[in-house]
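Pasting a structure below so you can have a look.
All protein chains but one are shown in place.
Think of it as A, B and C in the order they're written, each chain with its own count starting at 1.
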């Protein structure tokens, strides 16, 4: 049984759209349109327990997962979706011990995901030019508990990469094609390059730069996820769906 | 520079459809329709290097990734695709240290993926009723180098789960709904249940069992990936694509 | 040059989301948040002309197409989308002279489409149990100018079909499987049955009823349409899309 301790993060779950990420802090209160919940009342209870608001509405006190944290970040800035993150992990071969160059940092969502998987002895070098994003990302990464596995760098990836012999370079930035030659130099001899881009023109320029530079197995995908309403006699995909986030492009360095 | 050593695994890459997973073994030869390559000639060269076959055709000697191994397994039995594996990883919150119950083992592809991510201190308990699958899986998991993180069990998940307080239960089997109550008991208080099923009837029965048993945030997705042909003036999705592999269903335990 | 006459229908087009279907009627005025337009000012001008509102904003006076009328109906009740209507037309082989049984009438959108294509010598027999829908449909069909090709019937298709030797039966109703035997009897010897259903359970029951009754080439499809934002340097699918409207099932009668 995992118990909620003082200052534990807790996800108070009302329904699939209304989830509140809070801290079990003494003296703090969560106010919702379904009544308030005193957060110190959570301390000492097991995760998964039902708690009741002042309006007698039930919430469940879940232990937040990485995905919960990432989705909370998504409220503020556009982040890469879990579906795309999953493909990035699988195609880049990032795992425990990997050294990864990544950028732009943005709110740190993709950084946080990668850092969670390079643990306990890998490192993510995350580049960002905007000071305010770096501050937000630092806060977010500390909250997820992976700040030790990240080096936040105020620098522009299109100007060069300081690291070398890295396992992967992962980009979510407007001009990935300008980073391609730097990525080639920074990567290990068969390292992986990955790029996420919303527009097809970005993809075309990036793929052409990759082919010129010395990448093979250059592949571009788009990943569509549909959610279903499942209930005997009423099963069907949801009406509205996210039809596009971005294209994913991958390639592996070889020695030219 | 990573160097190919004696007995290193090497992926000899001709093009995106013709990739050969070999061992740099003394005295062995790879025969292809583009000529043969003496495999001991690879030893001592860096990964990523070009090698030339007896018919003077160039191959690239890549270092195999987890995905390469998984895709080789896929040739023999139907495995879950990388796109689905990525979503499973993200939604189950499986990472370094996780303890996971999984089944059916099959060829061990999903087992291998999960084991790679629970390293270095987690464990995958993989259930399978067919002896021959267990043998194949053992061989595959040894090759990937993750056998130490897996407990292969000849047992039927629909009859019960021996482990307790596990972080996740991940199923790819014909009757997942029969495992739902056992999964509930085996999981930690807010652990995650995941199931992959090809048919919608399996989904409906599983979702209804989950709702009855005590899971919330029960969600079903399907994930479609399209590959693009990218080339200035000729950019378009590929004509034929995989339109369906299976539906993914997730849910989190709560205390009823 | 087609000229706007008195009482012509006109589609005043501001942008892709703001289109006003009006009549060029003396004394009438269209009020919009971009100013008002006196509708009799349109009379005598050619279709396609620019007109300017009182706030000096330009609108284009288009001649409405069938799709424009159908989309206006869609605002009030859920109608089958053009993408699905297109497939229905192609698969049912409905054309000039066809005799078609259709139901439920609803707002008459699908009725209107079919009637437009059976002209000038075919007929659509449209069944509906709710009086108020029949009234709305009659108004809509008169507006499109196809009321002469439709017989509106207050009757329940699950209770039987009065027509015989029809070319096609087209359904958009909650229990299509109950109509299957009646459809078989009403159809010509190789006539086509078509059904639109939002849920997969409806599809399964309908398909099984069709197989039992004497239909072959029984096929179920879903049709997804994505809209693109096209602009050099910014080309991409739109973010949100309609992920599901319904499943389409078709089959052809044979003599059992």
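Just a few scattered comments:
Assume a contact is a pair of C-beta atoms (placed from the backbone, for glycine too) under 8 Å apart; a residue touches a chain by one contact, two chains touch by 3 or more.
The model shown is predicted, which means the values in this text are computed figures rather than measured ones.
For the chain missing from the display, the contacting residue among C:39, C:73, C:87 or C:101 is C:87, taking the whole complex into account. For the options C:7, C:52 or C:65, the residue in contact with the chain missing from this view is C:65.
Seen across the whole complex, the unshown chain contacts subunit B at 198-201, 226, 232-246.
Residue-level contact of subunit C with the missing chain is found at 1-2, 13, 16, 46-50, 60, 62-63, 65-67, 82-83, 85-91, 93, 95-96, 113, 116-117, 119-120, 188-190, 192, 200, 203-204, 207-208, 216-228, 230-232, 235, 237, 247, 249, 252-255.
We take it that only the chains that are shown with their structure count from here on.
With centres taken as mean Cα positions, subunit C sits 43 Å from subunit A.
Rounded to whole angstrom, the centroid-to-centroid distance between subunit B and subunit C, based on C-alpha atoms, equals 46 Å. Averaging C-alpha coordinates per chain places the centre of subunit A 21 Å away from that of subunit B. Each of residues 200 in subunit B touches at least two other chains.
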